[in-house]
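Only one protein chain is missing from this complex, and each of the others stays in its spot.
This part shows subunit A:
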Amino acid sequence: MSIRYGLLALLETGPRYGSQLRTEFESRTGATWPLNIGQVYTTLSRLERDGLIVPEGGGDAKQQLYAITGTGRRELADWYARPVDRTQPARDELAIKLALAVGTPGVDVRAIIQAQRAHTLKAMQDYTRLKARALAAGPDSQEEMAWLLVVEQLIFAAEAEVRWLDHCESRLLRFAADRAAASPAAERDTPGAPDPEREAPLPRAAAETPGGAA
């Protein structure tokens, strides 16, 4: 997320000091992405350099009021109109971990999936507590509504991850079952297959059912 556009968006409603911008950004996003004041001033000086904002009054940066320029407004309008780019996916550690685990002998992919599922679900539980609080409190201001939307985004993103993990598990189980049916000896080498020393492989029927949250 570009802090640049976040600050421009706040400045569109009127001139502000750097410290005000930091407080308002955090209040809109519920401190989900905390800013340090140094980042705010660095970004403001770049925005000024690019002609998107202008300082109002004198003094040093900390006492400086900043206002958006016409160019800044056009840049902001472009940002709102442009979809957030999803064609260059961020490097996702979990996807990379599973991709590598599937090809690595001796790694229990199901255990990785379950550990991650429990961890992500716990995060969802905590986000849901924050959401329940926000719902109980109103929300009756734009800041509270903005925060509710942000926390719900976190919940939906975590849910998508849990669903994907369920899908991975059921796909790997089916793959293991199919390989075992084709060649009983291949089962031991199948990535993601349950370790026969630790637990019996799931029956075929179970492998064909969707996972818990699929």
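The working rule: contacts are C-beta pairs under 8 Å (C-beta built on N, C-alpha and C of every residue); 3 or more make two chains touch, one makes a residue touch a chain; residues count from 1.
Throughout what follows, contacts and distances are computed from a predicted model.
J.: Out of "Ferrous iron transport protein A", "Electron transfer flavoprotein small subunit", "ABC transporter ATP-binding protein" or "Chitooligosaccharide deacetylase", which one is the UniProt protein name for the chain not included here?
T.: "ABC transporter ATP-binding protein"
J.: Out of A:Thr32, A:Ser45 or A:Thr69, point to the residue that touches the absent chain in the complete complex.
T.: Answering carefully, the residue with contact to the hidden chain is A:Thr32.
J.: Which residue from A:Thr42, A:Gln63, A:Gln125 or A:Ser141 sits in contact with the chain not drawn here?
T.: A:Gln125
J.: Under the stated touch rule, tell me which residues of subunit A contact the chain that is not displayed.
T.: Looking at subunit A, the ones touching the missing chain are residues 30-34, 114-115, 117-130, 132-133, 135, 154-159, 162-163, 166, 170, 199, 202, 205-206, 209-214.
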